[in-house]
Structure formats: structure tokens, C-alpha cells
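Left out: one protein chain. Kept in place: all the others.
Residue numbering begins at 1 within each chain, and the chains themselves are lettered A, B and C in the order written.
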Amino acid sequence: MPETSDRKDDHIRIIEEEDVETSGAGFADVDLVHEALPELHRDEIDTTTTLFGHELAVPIVIESMTGGHPNTTKINRALAEAAQETNVAMGVGSQRAGLELDDEELLESYTVVREVAPDACLYGNVGAAQLLEYDLEAVETAVEMIDADAMAIHLNFLQEAVQPEGDVDARGCLAEIERVAEGLSVPVVVKETGNGISRETASRLADVGVDAIDVAGQGGTTWSGIESHRAAAVGADRQEAIGNLFRAWGVPTAISTLEAASVHDQVVASGGVRSGLDVAKAIALGARAGGLAKPFLGPAGRGTDAVVDLIEQLSLELRTAMFVTGSATLSELRSTEYVVLGRTKEYLEQRR
Amino acid sequence: MPETSDRKDDHIRIIEEEDVETSGAGFADVDLVHEALPELHRDEIDTTTTLFGHELAVPIVIESMTGGHPNTTKINRALAEAAQETNVAMGVGSQRAGLELDDEELLESYTVVREVAPDACLYGNVGAAQLLEYDLEAVETAVEMIDADAMAIHLNFLQEAVQPEGDVDARGCLAEIERVAEGLSVPVVVKETGNGISRETASRLADVGVDAIDVAGQGGTTWSGIESHRAAAVGADRQEAIGNLFRAWGVPTAISTLEAASVHDQVVASGGVRSGLDVAKAIALGARAGGLAKPFLGPAGRGTDAVVDLIEQLSLELRTAMFVTGSATLSELRSTEYVVLGRTKEYLEQRR
Amino acid sequence: MPETSDRKDDHIRIIEEEDVETSGAGFADVDLVHEALPELHRDEIDTTTTLFGHELAVPIVIESMTGGHPNTTKINRALAEAAQETNVAMGVGSQRAGLELDDEELLESYTVVREVAPDACLYGNVGAAQLLEYDLEAVETAVEMIDADAMAIHLNFLQEAVQPEGDVDARGCLAEIERVAEGLSVPVVVKETGNGISRETASRLADVGVDAIDVAGQGGTTWSGIESHRAAAVGADRQEAIGNLFRAWGVPTAISTLEAASVHDQVVASGGVRSGLDVAKAIALGARAGGLAKPFLGPAGRGTDAVVDLIEQLSLELRTAMFVTGSATLSELRSTEYVVLGRTKEYLEQRR
Partner (left out) sequence: MPETSDRKDDHIRIIEEEDVETSGAGFADVDLVHEALPELHRDEIDTTTTLFGHELAVPIVIESMTGGHPNTTKINRALAEAAQETNVAMGVGSQRAGLELDDEELLESYTVVREVAPDACLYGNVGAAQLLEYDLEAVETAVEMIDADAMAIHLNFLQEAVQPEGDVDARGCLAEIERVAEGLSVPVVVKETGNGISRETASRLADVGVDAIDVAGQGGTTWSGIESHRAAAVGADRQEAIGNLFRAWGVPTAISTLEAASVHDQVVASGGVRSGLDVAKAIALGARAGGLAKPFLGPAGRGTDAVVDLIEQLSLELRTAMFVTGSATLSELRSTEYVVLGRTKEYLEQRR
């Protein structure tokens, strides 16, 4: 198996076996104010939203995770079938392997998603650093690969910096993102991968015409942590230590959501989102939808029904939160009363 | 036994056997300022208050708990005898079973309270959602059932949302409450059941003419927790998880007391009130009286004397707090100096 | 042995054997700012202060503790000999037994202090509530008993309220204190016994001419805790529970010191003072001296040398703190830079 593809396999094994989740996303510091008298029927609450021009039944995103190794086809099939069934959005993992390697079996790990989910909102994934190598056409190829509704460009420079073999040249990325945002046939979402996006960065991205931002903040899956494990396995002590040192680096998800939403209209909150209540809090903070990666990995291994079940669970949790805040729609939820406490409050106060 | 009645039995068993109390009511964050030189005789302090037009010896309320199952007659008798003896207020549990089922033995579980407590301040209990089914006459029947001094209308939509069989239609409740508040022969108190009432909701209730508010805030008995246990018992995983997720949902009692008291004159603080010192703090925050449910359950099972003993204990604790804050009356206690610390302080600051 | 006298014995046994110290005096929240370049010779720092018109070598007070039982003569002798040797101030415990019982052996437990400490600053002790029974002459008798330099009047109404046999009539005390403050031949210090004195109370005391205030705030020995143990021993459940409930009641010592010092010039900080560093912090907060009770009890049992040793230790600790804050005198220490953090900061902010 080629390197890019094997690495993916490595990552998934570590995520399943090791403790590579951090805390501190900040949702525990956010309290939605209870509405004792909601004047709604819970089952008539409207949870639909529009993301990348697609109407979702619930504001839930299955975050970019996998593809690029034959082993991952099963995972992506389950996720996509569930996305189709429940009408939520889903991203595939980095399409680099799909673009660079010429292997039908491997390619299927991506293409499967559109096969089984003809109507779902699906989006592709490329790394910002790779844009330096790809022309617009290559990105369009990635779009076509899954007939994508949008394309995610991920920022993961901390992860690269922790990898012994990492690509640590981040120059010119913004210009490349601008080029793609201008020229691509579908909307572009720029996403982090666990360290969040500050207001300043979100603002620069808005300025170059990016259509949406997925914060992927600090508080969930930690790629520094994952790479630290990988480094340990090959005896790369220096990287192991750095991975640990930066294990919880980044803008906490709750903060990042608020900051990005202050400059951008279409924000996905992700990174440590672990329940429909977290999704509700994220929306109250200004997000359009909440995204989860790691929590879907286990269910995806068990099959489509398990994924559907998780989505329905999250959906009912969100609906319940909307019910007891008296929010008939997501836009009402967005303006519901909340308080921010503890460390998150302190952080916010200093970022104003 | 019919469903409504059996459910009550279930609830009481779970409350007695499982851990279904939360923390965070906020009283631990409230510090009354000591008065080293009180210039009072402790035993001449006046603890009387007027609630629902009835003068109580101490501002203590035995919160709405039970009735509706023959097993509960014993509990209600003990509580009511104690209320009569000590002159505190007492509520019965939801009278739904009493109104809907035609069963003498069952009915006695309610009527016993007035039989043994001819002079006490007793109040009835119906759910806000049931008002949609009842006309005013039905509510009057509930009043007559116990010759009630007031009628409590409870709001428990989170609990309903957690129950597999729950009634999650909250539409039109405010109008129904208004109708009852206007037409009923006795004062109406609207109460939550463990998730608190925000200033906004209290304000809407005040506007429709409700006579009193019982906050039943977050920090004591958790109905989400209770329903989670019930769901677990019947294998309803989804509800079990939601019950857990919303276990500590709601406006903390101390906050809710302050907020409700800012728009309403007659507020009962309940939800995690666990001592006469908590009652004192609640009154300093603006409450008319403090209410306790769970702490009375054990004593009620042991008999009237145990209940009287608890009331006397609470009463002496309150009196002691009044003594060392130099408060000769409850209205002096209401204006005693206090500080609010920690999370409660942060919460408050953001709700101003 | 008469009741008053035996009770004293009881108390001392409990204080020695049980955990009747609380935390939360607030000194841990106070940080004195380091002076790296003090420009002083540590051993030439001037730690003298004037208390009750008497110049002390160090601003340390052995707080009122005992007397009234023949067993306590040994303790008071050791304390007084040490006070004489080191020139610190010392109070005797309540002189009630000495005033009310006619027993030479018992009386000696008080008179011993002046015998062995002809030059020390010694002060007497009566309860505020007893002033209602005593005329000025009786208080003068207490002064003469030990040829006192000052007379402490203690406020301990919470303790009384916890005792089954407690005297809970606090009416008229302020007027009695005024009468004594006006008429007595020596200065009068009003002291609490572990629950602190608020700014409001300190202000009322200043207004009636009291010469000094000893805050005895929350955070050290807890009399509610002690009485709770005594109540438990005689099966007085109600008092046992109340003692526990009010175990940590009161104005924390650091706060009380600041508040009292804002309205009074001569303030002793006590209650949880446990080192010379705490004394230094107390003085930075505005105190004239720091007082300790419980820490002296063990050494007093071992003899004069152990008490002297503790005073010298405290004194060197204070001197070290003065050295590293660059304070050549106590008045410089009083204006040294400090910060107040945590709960103490929050408390203060709300009392401004």
C-alpha cells in the first residue's frame, strides 16, 4: 500500500485504541437558559437548515474522516447510507490518495459515498498545502470523484509540524484558497482539524470568498496526540514530545464558533461536539450546524443502522434542547438566551 | 392499577433507591454576612409569612409530591398531619389520577390531607398540559377534592420529553393558565419540577395574572434522572441517554429565585433546598418561602413525628440564620447583606 | 465543679482531640508582592507596635482562651510567662467563672497571668451577654483580677445558639458595650470568637466608642463545630446538626480584617492565623496585630519554652515577610503591595 493510504489506516487504528480526545471544547461552560413554558409541540419543531445550498433535515455534519484505503470503503458506505437515510451532510476524508494514486479499489473508498447516497449533501476534502501542487482542474476532479456538493479545504499545519515527514510549508495557501473559492464549481468550506479558527483567520478567509467555515476547534480529537502516538511507534522521540506538548493546543471550539460566526454567516462547529445538546449550544453561539467525527467511527464500523441510530439520537437530543428553550426553528435557537461561564468566559472577555 | 397511578409508585421507588439528586442549586455560592451583634432574642424572632393568603408559622413548604395511589395515603397523611401541627404549607402531588380515575381508595390518598389538616395551607396540583383537556370546572373539582387554599399548575416539559410515553405538546398552555388564574376560586401558583423558571418566563406568568411562582430550580431532585432510570428499566436506550444528558438541565434554584423575585412578589424557592439555612438564603434572594420535596419523603415514610421533627429542625436552622444576620422578621431577612460567589456570580452577571 | 468551669474543660478537650478548625480564612488568597531588592537588614527591621497603649515587641496576640478551672492554671501560666518573656499581648478566657464563683483555686487560674507577667500587655474577657447582668463595677473587678491593660468583650451568639443551654438574648448588648467603653478604666476591645465582624458591625462599635476590634473571623477554630461535638456527646441531635450546618459560618478573617480596618484604627486579625506570614498579610490588609488561639494550646500544655519558641518562630516568619516585601516597619508593611485572588476577591468586590 502506498504511504498516504497506509497512514490513514494507522490514524484510524490509533483513534480507536488510544486516548486521543481532549477536553476543553467549552460547551460545558455554556448554559442554555431553560424555558419552562415552551408553547411548542416538540415533534413539530423545525430542525431543517441549509448548508452548502442543500437543505438538511437536521443541522448535523458527519465530518471528513476517511477514504483512500480499501479498508475504509466499508466505513464510508455506512456513513453515506446513513446520511442518505437521515438527510444530514457528510464529508469524505482527504482525497489526496484518490487523486494521486491510480487504484480502482482505493478509489472506490471515495466513490462509494455518492453511489449509496445519491441525494445527500456530500463534500470533498483536500489539504490547503496540496493546493500548491494541484491546479483547479485537479480540485474539480476531486469534486467529480464523489459528485460533491461542496469542497472542504483542510488546514492542519500543527499536525504536519508534529509529523516527522510533515509538510510544513504553509506559504501561499491563502492565495490558493482564493483561487479555488473563485473558480470551483461548488461552494468551498475551509476547515481546521482540531485546533480551531480564530476570528482573525476567519476574517481573512471571508475576505477571499470562502463560502463556509468549519472550525474544528480544540476540545475533541487531537491530531497532535495522534501523531505523538505514531511518532512513539517509530521511536521519533522529538516528535512524540512535541505532539504531547501541543496536545491541547488551539482555539476551543465554543470560542472558535463564536469568533468565526462574528465574521462569517455559514459556520460549522466541530471539535468535541458530543451530543445533540452540544449541537444546540453551538447553534446558539452562532453556528449553522454541528459536526462530529470521532463519535461516528465506532458506529460506522458496526454498519449503517448504527450510524442512523446515532444521528437519530443526536437529532432527538437537539430537538429536546430546542423544546426546552422554546425554539421552534434553528433561527430561534440561534437567538435563545445563554450564559458563558468559567474559563470560556474569561477567554471570551479577552478576545473582545 | 391504572398507568398514571402506577407511574407515581415507580417514581417514588426510584427517588428512594437511586441517586437522582443533582448539585448546583447555587446556595453554596451564597454567603449571608454575619451580624456579630444581632440585638435580638432568638426565640422572639418572627418567622411568620403569608402565602396564598394564609399565615404560616414558618416559611416552609412541603412541595407537591404524591397522591393517586393507595400506597401514598400513608405518606400524605403524615405530611398533612405535620403541616397541621407546625402550620406550614403543603402541596399534594398531581391530582390527575384523582380526577380521571374513579376509585375511592385512590381518591382517599388526596382527601386524607384535608381530613387530618383542617387548618393547614394546602394546595392542589395539576399539570399545565392537562389544562388543555380540563375545563375550569375540572380544576375546581381538584380544588374541592382537598378543599385547597391554592392550586399549583406544574410545568414539567423536560420530564415529558424524556419519557417514552411523554406528552410533549406544550402549545396553548399559557392561555390555559391565564384562563384558570382568572376564573379559579383560589390563588394559582405555577411551578416547575426541577428545571427552574427564568425571569422571562416568570414575567409572562405574572402578565397573565398568576398569583405565585414556585421555581423548582436545577440543583435538587432531577426528573430527567428519574425518567432515565425508568427508561433503562424498560430498555428504552434513547430516553435513558437523553435523561442522562439533561440530568442537570435548568436554571439553578438560587438564580431562578432571584430572577422570579425580580418580576413577582410571591415566589417559593425550591429545588435542592436542603436546610433552614438554604431557606434563609432563598429569602434573602427574594423568596417568600422555601420548599422541599425529596427531604420529606423518608420522614413521611416513618410517620408524622418524623415529619414534624424535620420541620422543627429546618425552622430552628432558619431562626438561627435570622439570629446571626440580625433579622427580626422575614422582611428584614429579605434585605440582609449577602454575597454571591463562583459560578452563580458568573451566571448572574450575564443575566443582568 | 460548677457548670461554667466544667464546660471550659470540655471545650479544651474537644479542641485538642477533634477536627474543629475550618479553612477559608482567606490568607491563601492574598499574595504579598515580592521585593527582590529590599535595602534593609533583616535583623534591624522594626516589628514593634502599640496595642491598647502598650508597646509590643511583635504584633502578636495570644488570643483569649482559658481560665476558670484549676486545670487551666498551668496553661495560663505558660502563656503569660511567654508573653512576659517575648513582650506580646495575651488575653485570658472568659472571666465569668472567676466573677461568679467564689473559689480561690479557680481564681488563681486567672490571677496567675499577672503574677508571672508583671510587664506584659494582658487583657481580660467577658461576654457581651453577661454585661446585661454585670454593672460597671463587676467589669472593673475583672480588670483588677489580672490588673488588665484592656478588657475584651466577646460576641459569640452563634455559639450560644448552637448550645442546648445557650443564652440567645442579644438585646441591649450594644448599649451595654457603650456603657463599659465609656466608663471602664482601661481600653475596651470587642471581639468575635470565630465568625468575624462585618464593616457594618465594626462601624456601630466604633460609634459607641470601642477602642479596638478583634475580628476573630471565619477560617480557624469553629465554635459551632465544637458545640456540635458537645451536643453529640449528650445526644442533642438538633444542636449537633445545627452546629455542623453553621460550621463555617461567618465573615472570613481576611475580609473581616479589611472591613473592620476601614472603619477602625486598632484592629486585631484573628481566626485561622497560622503563621507569621499570615500575620504579615493581616497587617498589609490593615490590622494592627495578628492573634492566634488554637496554635498556642499545644505548646502551652508543654510549657513556657514551647510557647516562647512558637512566638519566636512566628516573629521570624513575620520579619522574613517584612524583609522580602522591603518593609522596615509595620507601617511600611501596612502599605505594601498585595493582590487578592479567588473567592476572597469575589467576596470583596461585592462588599464594596
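Keep this in mind: contacts are C-beta pairs under 8 Å (C-beta built on N, C-alpha and C of every residue); 3 or more make two chains touch, one makes a residue touch a chain.
Predicted model only: the values in this text are computed from it and were never measured.
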Among shown chains, those touching the left-out chain: A, C
Option touching the unshown chain, where A:V20, A:A36, A:V58 or A:L155 are the choices: A:L155
Of A:R13, A:R238 or A:R302, the residue in touch with the unshown chain: A:R238
Given A:A128, A:I146 or A:I283, the one touching the chain that is not displayed: A:A128
On subunit C, residues whose C-beta touches the chain left out of the figure: 31, 33-43, 275-277, 312-313, 316-317, 320, 323-324, 337, 339-342, 345
Touching residues (missing chain, whole complex) on subunit A: 128, 155, 157-158, 161-162, 168-174, 192, 195-198, 200-201, 204-205, 218, 238, 241-242, 245-246, 249-251, 343, 346-347, 350-351
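Basically, only the chains that are shown with their structure count from here on.
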Contact distance in steps, from subunit A to subunit C: 2
Size of the rotation, in steps of 5 degrees, that lays the CA trace of subunit A over subunit B: 90
Approximate Å spacing (C-alpha centroids) for the pair subunit A, subunit C: 62
Averaged-CA centre spacing for the pair subunit C and subunit B, given as whole angstrom: 44
